[in-house]
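Below: the structure, in structure tokens.
The complex is shown incomplete by one protein chain, all other protein chains being positioned as in the whole.
The chains carry the letters A and B, assigned in the order they are written, with residues numbered from 1 in each.
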Amino acid sequence: MRARKVVIIGGGVAGMQTALRLRALGEEPIIIEREAQLGGKVRNWYLLFPTFIPSADVVEPLMRAVKEQGIEVHLGCEVVQFDNHRVELADGERIDCDAVALCSGSTIFDARLKEEYGYGIYDNVYTSVDIERMMAEGRMPERSPRRVAILHCVGSRDEKVCQRHCSKVCCITGVKQAIELKKLYPKADVFNFYMDIRMFGPGYEELYHTAQRNYNVHFVRGRISEASPLMDGCIQIKAEDTLTGRPLRMSVDMLILLVGMRANDDNVRFAESAGLRLADSGFMRAADLFAGNVRSSREGIFYAGTITAPKSIGEVLNEGVVVADSIVDYLNKQEG
Amino acid sequence: MASVNFGFGISKPRVIDIDRNNLRKSDEILLEMPELQTCIGCGSCTASCTAGNLTSFNFRKVHALVRRGEYAGAYEEMNKCMLCGKCRLLCPRGINTRGVVMLIKRKLGDF
Partner (left out) sequence: MNFYAPFTLPFIIGTIILFIVLAWKYVSWFVALTHEDKRLVAKGVPSLATLRSVWEVVRESLLHVRIFRIDPRLGYMHMSLALGWFLLIAVGWIETMAYMGFAPVPLQGHVFFKYFAAQGVVTEHKPYFDFVMDLLLAFVLSGVALAWFKRFSSRSLGMRRATKHTTGDRLAMSFLWFIFPLRLVAESITVALYGGGSFLTGSCGSLLASIFGERLLSYAFEPAWWLYSIALGGFFVAMPFSRYMHIFTEIPLIFLRNYRLRPREEKGAIDYFEVQSCSRCGICIDPCQLQADLGIHDVQSVYFLRDRRYNMLKQSVANNCLMCGRCEAVCPVGINLNTLRLNSRALMRNIPNERRYGYFRDIDRSEGSGKVGYFAGCMTLLTPRTMSAMERIFEAVGDQVWWADRQGSVCCGRPLKLSGETDSAHKMMEFNRSLFHKHGITTLVTSCPICLKTFKEDYALEHIEVLHHSEYIERLIASGRLVLERGDVRYAYHDPCELGRGGGIYDAPRTVIEAVGELAEAEHNRRNALCCGSSLANTAITDGQQLKLASRVTDELEATGAATIVTSCPLCKKALQRTAKGGVRDLAEVVAEALPRK
């Protein structure tokens, strides 16, 4: 039986896992990656929740395996349009194939759109992505901040920025970063401002508990409405402490915005060119949410990773396996 | 407990007795403004409130009490609102908060 070509759009953890599994099943995967390097967003993270393993422990074995398996990789390539038999690249190249796995992930919400939080205006307002990078590169401020506020749901669950969905991983990221900050700055007071705490994964609730009990991380139920600068360089935040029913004001040295995942702008174009369906959130709509999680509404086009919804890394890796099996299943049926 | 300041005194601290409270007005309000049901109580409205910045006015709490049938003092509280509209710009559920203020004033006051 000849090896069948499967083009994988996106070389993040979802794309690499899919490619490796397809290769293990004897098929010929081809990865198209927009960036100059494989690894996607996970490459930028520092330690991963809930076990605090370095992100490299997940990404690097995948990247190595892709190389060892001799999987064809196109770096720095944008996909213009595709259908189930052909993928067209920005440089004009066309790749004929037997199936396509769309693993192009999602986009981090631009915190500048929530202008009232002052991101991009005041120096000491950061996003969770900034913090990951600063931690990884050892660029965190040397002087311990007195107080840090971490705000949940920035660009998630917010009609005002047209992002209605929950980004799922920010809550646990907030808890993780709070613990990291406490490890780095034991004297600092860290406050999480949340609307709801959603600890859905294994070990998450336990980590939340640990943060409260072992690290004395404070949790305030209320959404920050505004941040404004103070004369001493601090940021003053305003929220309602909804559990006491009173407005709360606090000056902090750092404000960290837990930015959510939003659908890629590309999705609209891809949906049009390949005849796919979008969910209301702008993410791709899977065939169904039970047995058809990784199938699209079109034959021969499959999804893995955060292209369909925000997911944790573990979930994404599982989907890579599932999608490869589904693709092989589909290809066998096509031939058989 | 008498010394505890609950922020404002629109309702004496006691059980909210849904069996005894008359929810007719509350239902009427919800019928006219069904989106009020989508409030997740995040407190953005109250945190940014121009009037809440100067007084004990707490929009989230007042409308929540109204919805439980606790009307005492709600009209007077809502009268502290300046209708400036900051809350409407912030509400993550897109609730027409200014409309809610006006509706509660109309239903519970003399408009």
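The rule is short, and it goes like this: a residue touches a chain if its C-beta (ideal position, glycine included) is under 8 Å from a C-beta of that chain, and two chains touch if they have at least 3 such contacts.
Because the structure is predicted, anything quoted here is derived from the model rather than measured.
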item: Shown chains that the omitted chain touches within the full complex; value: A, B
item: Residue of B:Ile29, B:Cys42, B:Val62 or B:Ile95 in touch with the missing chain, whole complex considered; value: B:Ile95
item: Touch list for subunit A against the chain that is not drawn; value: 113, 115-116, 118, 120-121, 159-162, 226-228
item: Where the missing chain touches subunit B, by residue; value: 35, 48, 50, 53-55, 79-80, 82-86, 89-91, 94-96, 98-99, 102, 106, 109-111
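The definition used in the following text is that only the chains that are shown with their structure count from here on.
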item: Distance from subunit B to subunit A - Cα centre to Cα centre, in angstrom; value: 37
item: Of subunit B, residues touching subunit A in the complex; value: 6-7, 40-49, 52-53, 56, 58, 60-61, 86, 89-94
item: Of subunit A, residues touching subunit B in the complex; value: 116, 153, 157-160, 195-196, 221-226, 238-242, 244-248
